[in-house]
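Apart from one protein chain that is not included, each protein chain of the complex appears where it belongs.
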Amino acid sequence: MAGRNHLFIPGPTNTPHEVLSAMHVPMEDHRSPDFPKLMKPVLEDLKKIFRTESGQAFVYPATGTAGWEIALTNTLSPGDKVLIYRFGQFSHLWINMAQRLGLDVEFHEVEWGKGIPLDALEARLKEDSSHEIKAVLATHNETATGVTSDIGGVRKAMDAANHPALLFVDGVSSIASIEFRMDDWGVDGAISGSQKGFMLPAGLAIVAFSQKALQATETAKFPRCFLDLKDMANANKDGYTPYTPSTPMIHGLRKALDMLLEEGMENIYARHHRLAEGTRRAIAAWGLKLCAQPGFESDTVSAVVVPEDKDARDVISTAYHKYNISLGAGLTEVAGKVFRIGHIGDMNDVSMLGAIAGVEMAMLDNGFDIKPGSGVAAAIEYYRSTAS
Amino acid sequence: MAGRNHLFIPGPTNTPHEVLSAMHVPMEDHRSPDFPKLMKPVLEDLKKIFRTESGQAFVYPATGTAGWEIALTNTLSPGDKVLIYRFGQFSHLWINMAQRLGLDVEFHEVEWGKGIPLDALEARLKEDSSHEIKAVLATHNETATGVTSDIGGVRKAMDAANHPALLFVDGVSSIASIEFRMDDWGVDGAISGSQKGFMLPAGLAIVAFSQKALQATETAKFPRCFLDLKDMANANKDGYTPYTPSTPMIHGLRKALDMLLEEGMENIYARHHRLAEGTRRAIAAWGLKLCAQPGFESDTVSAVVVPEDKDARDVISTAYHKYNISLGAGLTEVAGKVFRIGHIGDMNDVSMLGAIAGVEMAMLDNGFDIKPGSGVAAAIEYYRSTAS
Amino acid sequence: MAGRNHLFIPGPTNTPHEVLSAMHVPMEDHRSPDFPKLMKPVLEDLKKIFRTESGQAFVYPATGTAGWEIALTNTLSPGDKVLIYRFGQFSHLWINMAQRLGLDVEFHEVEWGKGIPLDALEARLKEDSSHEIKAVLATHNETATGVTSDIGGVRKAMDAANHPALLFVDGVSSIASIEFRMDDWGVDGAISGSQKGFMLPAGLAIVAFSQKALQATETAKFPRCFLDLKDMANANKDGYTPYTPSTPMIHGLRKALDMLLEEGMENIYARHHRLAEGTRRAIAAWGLKLCAQPGFESDTVSAVVVPEDKDARDVISTAYHKYNISLGAGLTEVAGKVFRIGHIGDMNDVSMLGAIAGVEMAMLDNGFDIKPGSGVAAAIEYYRSTAS
Partner (left out) sequence: MAGRNHLFIPGPTNTPHEVLSAMHVPMEDHRSPDFPKLMKPVLEDLKKIFRTESGQAFVYPATGTAGWEIALTNTLSPGDKVLIYRFGQFSHLWINMAQRLGLDVEFHEVEWGKGIPLDALEARLKEDSSHEIKAVLATHNETATGVTSDIGGVRKAMDAANHPALLFVDGVSSIASIEFRMDDWGVDGAISGSQKGFMLPAGLAIVAFSQKALQATETAKFPRCFLDLKDMANANKDGYTPYTPSTPMIHGLRKALDMLLEEGMENIYARHHRLAEGTRRAIAAWGLKLCAQPGFESDTVSAVVVPEDKDARDVISTAYHKYNISLGAGLTEVAGKVFRIGHIGDMNDVSMLGAIAGVEMAMLDNGFDIKPGSGVAAAIEYYRSTAS
């Protein structure tokens, strides 16, 4: 099939050619005196992405799922109570992990399309006067529904309840893309992966922990070894790692950090908002709705609800097989009901317009009642008027 | 600037990642017994692209411009008369080369937007009963104006005049993209370059010659050495080259040939036609005209004429600086009057829709009176209804 | 520093350029219908490397250390007794992991330089008539001392004792390089990583389990999630993975498997033996001894013992800083006492001769009493007489 694949899933995102080239290197001795000269600045610069000065960043040869487990097993003990809201497949999976690990998981169902209910959270925390809840687990950007929760609001709710629980945030599809402020929001564990905003292939769990979380590693009773945080922190002190790192991925991360920091975090947030908003204008012009309810719209992924007589999987299949566009599918509860357009990572206006046009074709082919060009026209007007 | 550059110039075209990876190789001994195992099949397979069985293909470490010179200096002698029509910058440059080399160049002006006038050609050849004209030079696809001439028609005109001149064709922006049939059309010298339909970086002149042309090398009196065809043919006999080849480029060409031959020449022609026609529908929907007059439209590049009160350079500049799209400029006589959209090489529907949308934005930004989304809508409808 | 680094550590090994190029690809949708077409054959072909037909292979986005943990936590329960011998840093670390996870670890000290004592093992297993020992953990190739244990012999000892324990083998620095026969040797869990014999960057734990081990996952009581084997096996059924895979690494693994299977496992074993034996001849010619005692010499890494008045770290430092060769250091108990030469992965005779010559220079610079050229001469004679 001639021409490139157009990748608009919410991760893995498109890796810039500069990053791929930076990864195309011979293997190196990760115990050489030169390796720390690469590794240490990477760990320092990661803090600028997480927006933390007091915390510490770590890179594991693993994935975001491992990141969830790193946070839980290194700071908590079996039977500890954690509080979490379930409003999509990824919050669901984190709940499932916490249960399987043997935590006492208190989870509340929230309608898919909404995010963390701040008032309910605050009330629940106030109720927990004995501080049985050891950690609040918050899914910042629920990739399945395209819903962003207000983590600053979560912190305010915890502070209003004067609750000492740890705050762990799944920022896999938000960090390095949309606003995330670890220090300002009092986040104790921030979890991301290489294949989203960091614009790399999958293969790295990229996490940051507050001093409070790092201290909790002293008392955490979960058995752990590969994902042990103290081993990692000890080795990192000298710029090394407890087991062989993927040096190509570290070089790629170095290049990605250079690109992110050159653009600047605030510019990155603004760019993702613009690209997302243009996509939303297109969706509205088609007469379709987001899965996300107003106020919860994600700037990294839009989950589009198809009319009841349509199956979103047909749109995805047509887009892929006929037009070589990759879209995200609806997962579990929303399977067939939504398709997802990723607007995360190394994207720009024209990339998004290609995606929107391609989606139009796939919808028209499946009998959707939309006007050809309508979505593109709406996005064009928005992008033009907001481009710098 | 985040996101990729969108490259829609008529060459260099987008190199597929498979080709770039094939070129990422250590250097090799080009005199080793293994080198011919790479080189010989490449030269054989090239013939399938040129559609010749009786001719012979050659690869020079040079460019398409060198290809023009190879044809002229290896088969003709100073003072020989050649016939050529001038209807764009590239036919102009070939004329200029022929004059500088010392040929007796008879050229006729044709309105830019049209191609070779077959009746006039036939008449002129019939007139030349003493066969002073030693070669007809034909620009198959005039990249500057987006005009394709009828080379089969040129052959018919030559046959009708029973004229023995050599037929040399500049197929730099046509071969490997749009219909080209060396044997069927009796082409004696076909000239292309690596950076167009072959989807490689610039750096190779890729040419093919008929047996008649090869015999003419025996009597040609131009001094020549680097571009000498007999040296090349002699070295090629054993699968070697007269001077150090770029082995990465040969590996890249190997991969590109694999991709082209897998798609199939007829499919490649059809794909380029579809992508071009969708682009033309968009241009019509904008109410704009091609530089090419009806019947001469190129399937590899569309030169769009802007209204008299506009400067096409502004569209190109806005597209590049604001939206990271690269378009082709109007050259010399049509500078400022046209911009060009390349639809050549490794392209597909969604690529083209991105380009069309981006051009819409750039035109709107420059005050063009077009309806947002109109071009995209027209292209969408065409692509949808013709996609396989 | 001009010229390439010469990498002779026992991992990461040198990645062939074909593998690096195979990894240089755009990101892809790992949930597309095409992904299983890549993944399933990779998993099938891995079995040919492990030499198993009845077992099943798995690829985790992690490292060999994770591989150890996968074997333990998916088949055993806290408090289960495991038997293991300690004779180097990597057997030490596996013991340490098992202890930290909460297993009842029975370990026996063996002199560093020797491997698993088969008679003692058999005696111990016979003694364990109540079958308290649930698993035998065997370090096939102790990378720290360059010692290879006889895993076939371990199986014979277990069979002689008629003992039902699971047999887990750390084959990180042996599998895909030296003889390993999962089915023949009745191995229940074979653990490797991408950065050794598989010639890839680090980042994949590559493991295989017998049906018996897979059944044990039903009753294993360790909490686990990221490294859960049932999740992986379930997703693999359809050719998918439970979390985002590194598609570049899977493409690289595909290419590495192609290269390994083209060479053939028996040829790979023989090549590693030849390269290792030539290195050993050089070491003997220098008048130096291996850390490995006779009968235990590894074909992937040679740990060279320096004279008592020398510090091996000086050799390594000189080699690296003055000659751009990377050698392996002695770890913990043998720090300063040995340096290690890796002869694993994508190596050939001339590579090894460069390493041997470089080591000679570094030793001479540090006042070693050796004859210049003596090691190289011995290796040359061996390589010449055994080359095919």
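The first chain written gets the first letter, and so on, giving A, B and C; residue counts start at 1 in each chain.
Going forward, a residue touches a chain if its C-beta (ideal position, glycine included) is under 8 Å from a C-beta of that chain, and two chains touch if they have at least 3 such contacts.
These figures come from a predicted structure and were not determined experimentally.
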It is residues of chain A that touch the chain not shown, namely 17, 20-22, 24-26
Against the hidden chain, chain B presents residues 4-5, 7, 9, 11-15, 20-21, 23-33, 61-66, 68-69, 78, 96-97, 100-102, 193, 195, 201-203, 222-228, 242-249, 320, 326, 329
Touch rule applied to chain C and the missing chain gives residues 1-4, 6, 14, 16-17, 24, 263, 268, 271, 322-325, 346-351, 353-355, 357-358, 360-361, 364-365, 371-374, 376-378, 380-381, 383-384, 387
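By our rule, only the chains that are shown with their structure count from here on.
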Across the interface between the identical copies chain B and chain C, with over half of residue numbers shared counting as same and under half as different, the residues used are same
Nearest to the mean of all protein Cα atoms is the Cα centre of chain A
Distance between the CA centroids of chain A and chain C (whole Å) is 35
Whole-angstrom distance, CA centroid of chain A to CA centroid of chain B, is 45
Distance between the CA centroids of chain B and chain C (whole Å) is 54
Multi-chain contacts in chain C, i.e. residues touching at least two other chains, fall at 20-21, 24-26
